[in-house]
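Only one protein chain is missing from this complex, and each of the others stays in its spot.
And then chain A:
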Amino acid sequence: MEAAKPTFTNEKLQDSRKFWTPKRKEALVGWLFLAPEIVGMLLLNVFALGFSLYLSFTSWNLLSGVSGIKFAGLENYIHMLHDPTILKALKNNLIYTVLTVPVPIAIALVLAVLIHNKVFWKDYFKVVFFIPYISSIIAIAAVWSALFHPSLGPINQLLMDLGISNPPKWLVDPKTSLISIAIISSWAGLGYTIIIYLAGLTSISSELYEAAEIDGATSLTKFFKITVPLLRSTTFFLIITMLIGSFKVFDIISYLTEGGPDNSSTVIVFRIYEEGFVNYNMGYASAISWLLFAIIAIITAATWKMRKEE
C-alpha cells in the first residue's frame, strides 16, 4: 500500500507533459487492481456498518420500503433498557458463556493430558473426540434432540428406570432448555479444544517433568505446577475465541428451541434475528446489534489490556 502512493516533487509538477511518469502509472495500475476489492469492501462492509448505525436511530418496518424509514432518535436504545426479553437474553448469554467456556476448557485440559500421557491408541482417541467438531451442528442437534426427547428419549428412559418419576423435559422445559443447549454445544466443541491443548502439551519439554519426578513430585503437583502454567497462553487463546463465540451463538438455538419455550433459551443474536426478520423492526434490530457490538468490543479491549499487562 505504502509503495503505491504517488509521490509529488516540485520538479515533476512543473512539467505537466511528464505528469504520467512510469512510477505514477505503476501506482495507478496498482490502485486499479485494488479497486474492485476496495469498492467491494466499502459497499459490503463499511456501508452496511454505517447504514446499520443509522438505522439504529430510526424506526423502520422492513416491509414499508426505503421510504418508510423514520428518524426516531434514541427511542430504540431507551426501549431496549425496558425490554424484559433483552434483559433475559443478556442473562441467558452470560449463563451460556459460563457453561460453555470454563467448564469445557477444564474438561478438555484433563482429557488432553490423559490422551497425551496415559492412553494407548492416542490417534484413535484424538479422532473420536474431534469427529463432533467436523460434523454439522444441525446434524448433531438432531441426534441430541432425539436423546433428549421428554418421554421416549433414552436419557429420560434411563432416569425413569432409575426411579426418577419426573425427569426434566430438557429442551422443552423452561428450566433446563438453556443448560441442554450448553451441554450439546460444549460436547460438539470439545474436540477442537482438546486438539489445541495437545499441540500445547507437545511443546512442553519432558525434562521439566523428569526433573520434578527426581524431586519426588506427584502427578497432581506436576499437573498444577508445570502443565497448567506452561499452557497459559494456549488457555488464554481458547478463552478469548470461545468467549466471543459464545456471544455469537445462533444456529443451534434457532434449530432446537427458537429461543423458547417462553424465552428461556433466547440470546442476543437470536433476538436480533427475531426483531429484524420475524417482526421486521429493522431499526430496533440494528440497535440491538450495536449493543452486541459494544459488548464484544469491551471483552476484546479488556483481554488486550490483560495481555499487555502480562
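Some points to look at:
In the analysis below, a contact is a pair of C-beta atoms (placed from the backbone, for glycine too) under 8 Å apart; a residue touches a chain by one contact, two chains touch by 3 or more; residues count from 1.
Basically, contacts and distances are computed from a predicted model.
UniProt records the chain missing from this view under the protein name "Extracellular solute-binding protein", selected from "Cytochrome ubiquinol oxidase subunit I", "Nitrite reductase (NADH) small subunit", "Extracellular solute-binding protein" or "Protein glxC".
Within the full complex, the residue among A:140, A:171, A:188 or A:282 touching the omitted chain is A:171. Checked against the hidden chain, the listed residues A:148, A:247 or A:270 yield one contact partner: A:148. In the full complex, chain A contacts the hidden chain through residues 22, 25-26, 28-29, 32-33, 35-36, 39, 61-65, 67, 145-146, 148-153, 169-175, 260-263, 274, 278-280.
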